[in-house]
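In this view, the complex is presented without one of its protein chains, the others remaining in place.
Now for chain A:
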Amino acid sequence: MASWPDSTRVIGAAVPRLDGLAKASGRAKYPSDERPDGVLFAAILHSPHAHAKITKIDTSKAEAIPGVKAVHLIAEEGATVRYHGEEIAAVAAESEEIARDGCRAIAIEFEVLPHAVTEEQALSDNAPRLTPRGNTQEGRAQQDGDPDAALAEAAATVEGHYSLPVITHVCLETHGQVVRWDGPDRMTVWASTQNVDGVESEMAGAFEIPATNVTVLTPVMGGGFGSKFGADTWGVAAGQLAKKTGRPVWLFLDRIQEHLTAGNRPSASAKIKIGADKSGKITAMIAETQGTGGISRGAAFPLPYVYEVPNSRRQHTDVRINGGNARAMRAPGHPQGCAMMEFAVDDLAEALGMDPLQVRLNSLAEQDTVPSGDGQPINRSEIYRAQIELGRKAIGWDQRKSRAENAKAQGPLKRGFGMALHQWGGGGRDDKQVTCIINPDGSVELRSATQDIGTGCRTILAQIAAEVLGLEPTAISSNIGNSQFPPGQASGGSTTTPSMAPPAYNAALKAREQLFRRIAGALDAEPGDLEARGGVILVKGEREVPWKEACRKLGTMPVSVTEGFLEGLTAQGVGGCQFVDLTVDVETGVVRLNKIVAVQDTGLILNMLTWKSQVYGGVIMGLNYGLFEELVMDPTTGLALNPDMELYKLAGASDIPEIEIIPFDNEQMRKRGVIGVGEPPTIATAAAIGNAVANALGTRVPAFPMSPWNVLNALAKA
């Protein structure tokens, strides 16, 4: 079994990202910035109706507009569009303005059908039937022990009904790509994707050309969060338009389409009955849960969550609506499961008259085993206990007052504290590869068909090679985002770094070995006499040969090795906890965050700077979920009311409170090996905010987001 070096120089350090200056100076070329010679701009025409049959499409007026070069129909006559924003056609033109004119000039006759754009509408008696199987689908029933008997025996029980709305990814670079045909069966695609290999195979399949002839390039990209794994209808449309016109085609969604058709996080609601024994340990839970993932996707989420519930039953129903399809979004299902569970736990603690922190400690499983790279499994419950202690101190939990005390407090400003726990996997796959090339001029290159979606993966791979070769990370060219390179990991599930770090380490080790073997003779030494460190090759511990000079001994042939996974360098299964201190103005319903504390373990941290950015980013995305975000559907017209960035609310600079990040980083964690951090830190934030609001007000605000509307509604009912 392999292990990471005990003492490291570059691994774990705070290394500024290699592409940071290019991004911060406007020089980095994103897929949407690519303008190959002769490029045409394309736009998409989308459905203006929530549910309609297309009875007639006439593209002749569009085609007649000077500058319009081609029209491609995504939906044909006779097809049914099933949500506002569904793609109908794409137009390529000499300019984007003309392409949009072309879209407007396509004459379509619709037979408008009855719609159901909310769960309530879809479940009503007179709802239109949206799929052949109806509007609902039952999830697999879960049952553990005897929850009815356990609830009857519980020292305290509480029943709650909580809900979270549909939100969208809001990738700042919208979904899209530039497609250029390089021959009759060969294309280059600059795609804003989390998965260059996946886009390659989908485009090859769609156009029936060999995958080897499709080059997908994603040097940098502007955010995905789980929504950018495929070529999508617009990718294929761009390929068709490029084929028809013989020119490269640029096609990116507009902001409205990005909200409506490029994915969303499903809603979630739960009716939960939960009980505990008199020591304050959860004994039973019965939950009826529901959610919508749009017209065809599910809205599953884990429940019970984190805590050990010996007796439980759960029924889940997915509801279909006339809405865009859900896509994976940063820790799919977990933020929902976490919020539902943590609300119930908090309300149960209130019924018990106990500190909710204590009920959580009492309800952790005695043994929650998670793996470690060094083969010594770890009890995650112990990690949680230590993390909760750190978080409790950092937020000042001892200042927390009970709900009853806060409700009695004078004045309109009420302060509250809340917390929540989360978990995630984040392990690596063992089938990915990295090439490490050492050139005779001393330059070093890594190659793999993975991509950096903003997480810092490019920099981390360079750090690993730099550590092994005794160089600075800036001396390594970390060449990723090219589907022609050895197979790399898609960026999902917090698996990228744990999948790519072991092959990068392996390839760098083997490249170093080969380098030593090939230059040892020229340095009058045996391979075993050589070390690489501090930018030199050290011969027999004394003579220093500068790196470049040593590499010249390679002659004309570079070292090039491609290696895969090594056992022992990664693990999975993380925990974390977050604490929130906030103030609610009960006259306006406005929630102001004072401070958030996030404690997170993720095994061996490879880059402390980008690691912290990930955790800050996760917390801020969770803060948006907790306070601001909701895609609002109009039941009357069936249209989305806020597919923009004005009324679809996201935090700005003034909304950001003090955020304290506490890396749970110790010898035991480092020995676990690499675990991804992208998703875990976004899970618990909204739940902790909701719990702090309940604590501040003395009453539960059951519906997210914690907006003035929902806060004042809850106060009116209290």
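Assume a residue touches a chain if its C-beta (ideal position, glycine included) is under 8 Å from a C-beta of that chain, and two chains touch if they have at least 3 such contacts; residues count from 1.
Throughout what follows, contacts and distances are computed from a predicted model.
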The complex's invisible chain, by UniProt name, from "Integration host factor subunit beta", "(2Fe-2S)-binding protein", "Cytochrome c-type biogenesis protein CcsB" or "Competence protein ComFC": "(2Fe-2S)-binding protein"
Contact residue for the chain not shown (choose from A:Thr80, A:Ser560 or A:Ser613): A:Ser613
Residue among A:Gly20, A:Gly145 or A:Pro310 that touches the chain left out of view: A:Gly20
Sole contact to the chain not displayed, among A:Gly222, A:Gly275, A:Gly324 or A:Gly575: A:Gly222
Interface residues of chain A (partner: the chain not displayed): 16-17, 19-21, 23-30, 32-33, 35, 41, 95-97, 170-173, 220-223, 225, 254-255, 453-456, 609-610, 612-614, 616-621, 623, 644-646, 650-654, 656, 659
